[in-house]
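Take a look at this one; I'll ask things after.
What follows is chain A.
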Amino acid sequence: MTWLADNWRTVLDLALSHLYLAGIPLVVGLLVSLPLGWAAKRWSRSYPALITTTGLLYTIPSLALFVLMPGVLGTKILDPVNVVVAMTVYTVALLVRTVADGLRAVPDHIEQAATAMGYRGLRRLLGVELPLAVPVIAAGLRVAAVSNVSIVSVASLLGVSQLGDLLVDGYNRVIWGELVTGILACVTLALLLDLVIVTGSRVLTPWLRVQGGRA
Partner candidate 1 sequence: MIRFDAVTKQFPGGTVAVEDLSLTAPTGRITVLVGPSGCGKTTSLRMVNRMIQPTRGSITLDGQDTSRMNEAQLRRGMGYVIQHGGLFPHRTVLDNIGTVPRLLGWDRTRIRARSNELLERVGLAPELGERYPAQLSGGQQQRVGVARALAADPPVMLMDEPFSAVDPVVREQLQDEFLRLQGELGKTILFVTHDIDEAIKLGDQVAVLRVGGRLAQVAEPAYLLAHPADDFVADFVGRDRGYRALQFQETPRLPLRSEPTIVLGEQPTEPYAGWLLVVDDDRRPVGWVEPHRIGTRTVSTGDLHRGGTVATEHGSLRAALDAALSSPSGRGVIVDASGSLCGTVEAHEVLTAIEGTRRPERRGSPA
Partner candidate 2 sequence: MIPSLVSWFTDPANWSGEDGIPNRLLEHVAYTAEAILVAAVVAIPLGLWVGHTGRARWLVSLANSARAVPTLGLLFVVSLWLGPRITGDLAFVVPSIIVLALLAVPPLLAGTYAGVQAVDPAARDAAKGVGMTPLQVLRQVEVPNALPLLFSGVRSAVLQVVATASVAAVISLGGLGRYLIDGIALGDYPRAAAGAVLVAVLAVLLDGVFALVQRRVVSPGLAPGGRGVSGRGKDSRSVEVEADSPSTPVRAPA
């Protein structure tokens, strides 16, 4: 681990870029998925169409998506925006379905009770349905977080720098310390994001802990 001791500043910088490239898409993806998922639930005809489209997007391999982004966005191939947009696409592809299913799983009688008490439209969504769907949405977000962190490292092959650089450089120059550090840093980052999501979900759903946390 002498390699890490000598290079910890670089590692930290790269980890921050990595966090940015994997984390921003998580937040943006979630914000985009909420209305889309809600729409898929609200208009049940749109559900299969939305699920099929997002499923298709999710099928496209990440390296391919990274390479195609400049053609679609008109950006340069080295532009980190390509990676952020591609990762957002993946996050949305994964979360729309999760959000729709999470909202659909809210029992009918609860929705009806809320409506009967005068909850309506957006207030019912924000006050009743969304909180109850939090555990399901959080589960989807955790999967997205772990996969995002892994995928982002591939962007090093296009010259967008983050922790993946350690992997590529460590391999090219056969520096085991660097390679292993890169892997461990990625895993740590994934676990950290996971922890944040789990904690956030717990804070948002205090009632589940009272019942003995069946989430």
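One rule holds for everything that comes next: contacts are C-beta pairs under 8 Å (C-beta built on N, C-alpha and C of every residue); 3 or more make two chains touch, one makes a residue touch a chain; residues count from 1.
Keep in mind how these were chosen: all candidates are chains of the complex that A comes from, given by their letters.
Since the structure is predicted, the reported quantities are computational estimates derived from the model, not experimental observations.
Here chain A is shown alone, and of the candidates 1 or 2 it touches 2 within this complex. Chain A makes touch with candidate 2 in their complex at residues 48, 51-52, 55-56, 58-65, 67-68, 70-71, 77, 90, 94, 97-98, 101, 136, 139-140, 143, 146-147, 149-151, 153-154, 156-158, 163-164, 167-168, 170-171, 174, 176, 179-180, 182-183, 186-187, 190-191.
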